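Note that this complex is displayed minus one protein chain, with the remaining chains in position.
Which chain is which? They are A, B and C, in the order written, and residues in each are numbered from 1.
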Amino acid sequence: MLEEKAIKPLQASIVRNQRLAVDVYHLILAMPEIAVKARPGQFVMLKVAAGLEPILRRPFSVHRLNRETGAVEIIYQKVGKGTAILANRKPGEEIEVLGPLGTGFCVGHARHIGLVGGGMGIAPLLAVAEQAVGEGKEVVIFLGAITKDYLLARTEFSKLGPLFVVTDDGSAGEKAVVSKPLAEYLQGHSLDLLLACGPIPMLKALAAIAEAQRIKAQLSLEQNMACGIGACLGCVVPVKADTPAGFSYKRVCHDGPVFWADEVLFELPAKMEKQGGCGLE
Amino acid sequence: MLEEKAIKPLQASIVRNQRLAVDVYHLILAMPEIAVKARPGQFVMLKVAAGLEPILRRPFSVHRLNRETGAVEIIYQKVGKGTAILANRKPGEEIEVLGPLGTGFCVGHARHIGLVGGGMGIAPLLAVAEQAVGEGKEVVIFLGAITKDYLLARTEFSKLGPLFVVTDDGSAGEKAVVSKPLAEYLQGHSLDLLLACGPIPMLKALAAIAEAQRIKAQLSLEQNMACGIGACLGCVVPVKADTPAGFSYKRVCHDGPVFWADEVLFELPAKMEKQGGCGLE
Amino acid sequence: MSKVDMEVQLGPLKLKNPVLTMSGTFGFGREHGQYYDLSTLGGVIVKAITAEPRVGNPPPRIAETAGGILNAIGLQNPGVEAAIADELPPLQDLRRQGTLVIGNVSGYSFDDYTLVTKKISDSGLVDAVELNISCPNVKGGGLTFGTHPETVYKLVSTVRTVCAVPLIVKLSPNVTDIKEIASSATEGGADIISLINTITAMVIDAKTRRPILGNITGGLSGPAVKPVALRMVHEVSQAVEIPLIGIGGIVAGVDAAEFLLAGATAVGVGTANLMHPLAALNIVQELQWFLEDEGIGAVAEIIGGLILP
Partner (left out) sequence: MSKVDMEVQLGPLKLKNPVLTMSGTFGFGREHGQYYDLSTLGGVIVKAITAEPRVGNPPPRIAETAGGILNAIGLQNPGVEAAIADELPPLQDLRRQGTLVIGNVSGYSFDDYTLVTKKISDSGLVDAVELNISCPNVKGGGLTFGTHPETVYKLVSTVRTVCAVPLIVKLSPNVTDIKEIASSATEGGADIISLINTITAMVIDAKTRRPILGNITGGLSGPAVKPVALRMVHEVSQAVEIPLIGIGGIVAGVDAAEFLLAGATAVGVGTANLMHPLAALNIVQELQWFLEDEGIGAVAEIIGGLILP
């Protein structure tokens, strides 16, 4: 990362910004520089509107990459002010994009890859799935969501490998959490890599399974961000480390968003819960 | 004002928002409630964009009223953040409007009315000119601007009565200030009312002429505003009054924007230049 | 109407709902009263009242900043006599409908404060007096009353003796330790504390090289100050026993809820009244809706309900 010169923020034009579910949108941006450079698992930061409202860019994972057309696809959920503004942007308009940012998924020599997505965490998995299949690897996909409407890109995934879906309301697949079909699958089959994105409880369950079955796993994490480039130390998550404190913080934007499951700390060592100190920098 | 119930802020749709000169735009809003209620010389406050940027509404005088179509016309100059945002708004979009606000011009029984406009101060005069002519009165129009491009609505005015124009660069009419043709006109003719809007130096010269010639004159003034409804005392101008201080402040938004020339104080009594006191309310 | 019980007990005062409109942003209620029925509010705090009439500061008095506004009105008001004769009487009908009317008292000396407080509290025209102590103490070398614990204690205890109605002390945020000031006001006999007033600030026009405000400096208010106000309300709520009115950048029902959670018993709406004439009315409604969505039966339940790690 440090070597390669970063791409300066650039204006991308909105090709499409279409609603997929009640509060979920599919955004397609034309930005060749980023499309060619981006790797699955990386993210971009969007300045949803010019001016000071909001002040900060918003991070979104690359959902799909098309190097030929130069299109970068994003799927986002309207959860607050910034995404509400984004949802009102129209095709043809320009939007300032910073990226690609962060580490991507690292598939390496793995042959049999399990992809596990929960909720909006499904979004970043399509790009890596398509890449892996393109490289002749086998992928098995496990998706979970609140209802079937939130099983994003279901059709695209079904073309890439065996697909197992679950929902909270049973509107599609079993009424269960996504770790269940995964655990069941692993009773009969083996996988040599797990790539996952989703809510913390899901990632936690997954990390446990991965550890028990000795499968390497990569998790894509989220954290509130400011700069997105590693400068402010604002977006950290705790990881195992033999520091005096017994752990250290890594930056989701720069050291992540993809981390090895076995380095992630899902809880802070009790004594660190609140270090206090200089809240005022 | 206190008796008649105020019109709540309402959404008007933008019929047209077209550029007239380098930085001057013609905005037409469809808002029947306001079109029927508004009087020439009153103003509206526009929330140029939803959200908090900018925080405050922007005041604009009514340029023209069409009670039949329910259209209210405004001419505005792009001078800063708010007007820049306004200039980007598109026909068909909704914009929140508060108004009509303030006092209008009061033509009363005057028969021969002189209208004097400088720069953007030309804008509010068309509505009152059309109304006066409609009521069978005679109007004489004096317009001044930096160049001919800024002689707004020149054709419309020319249909209403004798029109005298001057510019700073001589690109139209004489190279002079607008008080000159007025003074010259008054040597051969008489007027029983002057209505004026424009930069302070122009209004000052005009007030002097009006006083010398004993012609009643009404001036439309500007001041930075917040509420626009008279509640915050933010938009005041000094007027003559026999208070201990020797003057008092009136609200442009509520007591104005139209004031009698002979009550306006163009300078503060020296001792009042800075009263200091409680800047922090 | 909502099923949520919106009533709160603000020390000695009962409010039909916790939303008050703040001094200087609501005049004496006349203007906003044209836009909606003010009896929908918990209370109205009127424009500052001083001993003598004041013309106020030279314009411009208002400037806009990122997320906020600056004002330097200079306490323009007709003086206590005229306020009692002309401004407060029209508000009495509101009081009969259970909406509180509160006088905001400002001054430049102890005598000013005591004189004005005594007159309006004796007039029987207000339900409470709010002391605006963010003014310069002329005899005390021009330093703001509200920034020195000793002075605050002295001022409040002096005024207390002549104030027949509940006394609200409104704190200035321009201090090192707001808890200390709050404690002094409490010891001085305040029944209620309101905070925050505006933060002293300045805006400059780089082209003219001049300050934009006629008064050079002014007070910052609006959404920009909300996080500072929330912090101060939370600090003070842990330092004193008396109830608080939380003020600063409230423009929506959820903002009001945040202040209640931080420890305020009521909230004050200021700048929002200038952004939209119906702001305070909408905030009452939005707060009700928020509480309904959260399944809360009475607004009082969330007061001080902030959960700390």
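One rule holds in what follows: contacts are C-beta pairs under 8 Å (C-beta built on N, C-alpha and C of every residue); 3 or more make two chains touch, one makes a residue touch a chain.
Just so you know, these numbers come straight off a predicted model, no measurement behind them.
Checked against the full complex, the one of A:P32, A:G70, A:P199 or A:G230 touching the unshown chain is A:G230. Among C:I62, C:L131 or C:A201, only C:A201 touches the chain that is left out of the view. Across C:V162, C:V228, C:L278 or C:A300, the residue that sits in touch with the chain not pictured is C:V228. For subunit A, the list of residues touching the undisplayed chain reads 2, 5-6, 8-9, 52-57, 98, 223-227, 229-238, 243-245, 247-249, 254, 268, 272-281.
Listed for subunit C, the residues touching the missing chain in the whole complex are 58, 65-68, 70, 147-148, 174-177, 199-204, 206-211, 214, 216-217, 220, 222-228, 230-231, 234, 249, 254, 257-258, 261-262, 290, 294, 302, 305-309.
Here is the rule we use: only the chains that are shown with their structure count from here on.
The leading chain pair by number of C-beta pairs in contact is B-C. Taking the mean of all protein Cα atoms as the centre, the chain whose own Cα mean lies nearest is C.
The geometric centre of subunit A is 46 Å away from that of subunit C, both derived from CA atoms.
Mean C-alpha positions place subunit B and subunit C at a centre distance of 35 Å. Centre-to-centre separation between subunit A and subunit B, using Cα means, comes to 55 Å.
The multi-chain contact residues of subunit A, meaning those touching 2 or more other chains, are 52.
Contact of a single residue of subunit C with at least two other chains is seen at positions 66-67.
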